[in-house]
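Report on the structure given below.
With one protein chain held back, the other chains of the complex are shown just where they sit.
Up next, subunit A:
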Amino acid sequence: MNNNKEEQLNNVLYSMKGAPKAKPPTQLFTKIEQELASQSKVIQLKQLSIVAAALVGLLILNLWTIQALQQNRQLSTQKQSNNPNISLMSNYKIYQ
């Protein structure tokens, strides 16, 4: 009885040993090729979006710099016009 049980246990444990292999579906390679083709498109789109993001970043940086420069200029001209003490000549008695 025990030997029989042991044999049956072994039959289950080694039931796949030397068993024939299952065949993959015939259309699987076509599917893989399609997947690869779609992935290369995705990569291109990804690269494009990275380039676009970099360009937008550069544009924003440029605009910010121009704005900052303009503000700086305005401030310096305002300072100059608001300051009454500044004059080109401090002594008008030239011929003394």
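Note that contacts are C-beta pairs under 8 Å (C-beta built on N, C-alpha and C of every residue); 3 or more make two chains touch, one makes a residue touch a chain; residues count from 1.
Everything below uses one rule, namely that contacts and distances are computed from a predicted model.
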Per UniProt, the name of the complex member that is left out, chosen from "Sulfate ABC transporter permease", "ATP synthase subunit c", "Pyridine nucleotide-disulfide oxidoreductase" or "RNA polymerase sigma factor, sigma-70 family": "RNA polymerase sigma factor, sigma-70 family"
Among A:32, A:58 or A:75, the residue in touch with the chain that has been omitted: A:32
Touch list for subunit A against the chain that is not drawn: 5, 8-9, 11-25, 28-29, 31-33, 35-36, 39
